[in-house]
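For this depiction, one protein chain was excluded, whereas all remaining protein chains were kept in their positions.
Moving on, here comes chain A:
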Amino acid sequence: MSGDINRQLSHMSEASSVGSDGNSSEEMDEDIDHSYYEDTSDDLGLDCPSKTDDPEYFEYEPLQLIDAEKMLNEEIEALCTKLKVNPSMAKMLLLRHNWNKEEIIDNYQRNPTEYLIESHLASRHRHDNLMGHRPLCSVCCVEYSKDRFMGVACGHLFCRDCWDMHFQIQIQDGITTGIECMAKECPVLVTEDFVCEILSHPKLRDKYSKFSFNDLIKSHPNLRFCPGVDCSVIIKAKEPKAKKVECQSCKATFCFKCGIAYHAPTECDVIKRWLTKCEDDSETANYISAHTKDCPKCHVCIEKNGGCNHMQCPECKYDFCWMCLGDWKSHGSEYYECSRYKENPNIANESVHVQAREALKKYLFYYERWENHAKSLQLEETTTAKITTRTQEKVMNNQGTWIDWQYLLRAAGLLKKCRYTLQYTYPYAYYMEKGPRKILFEYQQAQLEAEVENLSWKVERAEITDRGVLENQMDVAEKRRLTLLKEFLDVQVL
């Protein structure tokens, strides 16, 4: 087993794409990133400080189909040798038990018969007795000579044509590794060798091998298909964790564990609950998506066209918060109340009606903020595009070199990353139990929120902001983000 791990590790260190994206702006500071990654990949296996410091650090590599196949085949062969079973059987055992080799070997060696029965690869049923010279197949009711009858480990016998038809129908429904015996209530699975021996249709053979390969990948905890559109890359992770993966080939980013959009600090099942809730309640929440609001002081109608939630009225210059319409001055980080929902402390004693209204109010509070940050992210994309164009112009007019202006794009990239995490703090907070952990979370969330808006304000005014001031603001925002993630991401270890 230890040899196995070493082999996997050496695999990893050869990979080009190891590591979390410590810096979201991959393209421009390539030199810096490169040396950072080389450093870490040289001493894989050792806990160097840069890894433990980064709460989002994640080791993974992209595999092509053929490499993944090779890797799985090696694991299958190893089990064949160990247990002296055929490859079809080994494949099925691995698939049914999520490739947990130690557990499979243990259980198999303790009691092979029981273990195979439990794995639906054998049964207590004795072999069918074929009566007479030309027995009747119970599925098609046709009589055949005995050599036309076949069966799997359970010994239920049916004619070859019926098996063939059965496989065709199952494969057309996308079922391959889950094909069961045709007998009533017999859970015994049909292994690959038996299917291949009988299946006559060449197209369905291809379909079978494709679908069963997909099943193998899906059952492997350390592998995942990239969810990117038309992307065939398979991501191999050192550990199956809910961490961020960026596919090198299609640029999709996703959570390794569940495959949907990355969602730190919220956990996989919680984000799923939240997204379902948002979908179910989409009508209730619709009315809040406003693009314009009135200035709380002079009441002039203001359209929001940037991502920053620190607004300044163009008429009366009043500084206010887009979210809560409060005075921006009260949003200083000491004092930031805007992200915190104040629950009615007496709610338990209220009527069902009041409780329902309160529940809706609470949901809308979190939903509004979640939605607003998603919108800000979109709006900030346009800011980034503007910065790119402006930089191009400047370089063309000999106002500094390309390198001189890269910090602006880096700032926009970092802003995006921080706001993304901020957006995903809202579902986390919504489902959190009351108590000291929640107080700490809300405190750190407020701190992050304040610094994200400060950074956004400065990025929108990048050209009139001093470079040192901007870079300092980037530093502060990223520190707030990491502090929160270190405290709350992945604390409930697998």
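To be clear about the criterion, a contact is a pair of C-beta atoms (placed from the backbone, for glycine too) under 8 Å apart; a residue touches a chain by one contact, two chains touch by 3 or more; residues count from 1.
Simple rule for what comes next: contacts and distances are computed from a predicted model.
Q: Match the chain absent from this complex view to the correct UniProt protein name in "Cytoplasmic tRNA 2-thiolation protein 1", "Polynucleotide 5'-hydroxyl-kinase GRC3", "Ubiquitin-conjugating enzyme E2 N-like isoform X1" or "Rab-GTPase-TBC domain-containing protein".
A: UniProt protein name of the non-displayed chain: "Ubiquitin-conjugating enzyme E2 N-like isoform X1".
Q: Among the options A:H120, A:H166 or A:R410, which residue touches the chain absent from this view?
A: Considering the complete complex, A:H166 is the one touching the chain left out.
Q: One chain is left out of this view; which of A:L83, A:I117, A:V139 or A:V476 touches it in the full complex?
A: A:V139
Q: Please identify which residue in A:L130, A:C186, A:I217 or A:V395 touches the non-displayed chain.
A: Candidates A:L130, A:C186, A:I217 or A:V395; residue touching the omitted chain: A:C186.
Q: Could you please point out the chain A residues that touch the chain left off the display?
A: On the side of chain A, residues 138-142, 158, 162, 165-166, 168-169, 180, 182-186 touch the unshown chain.
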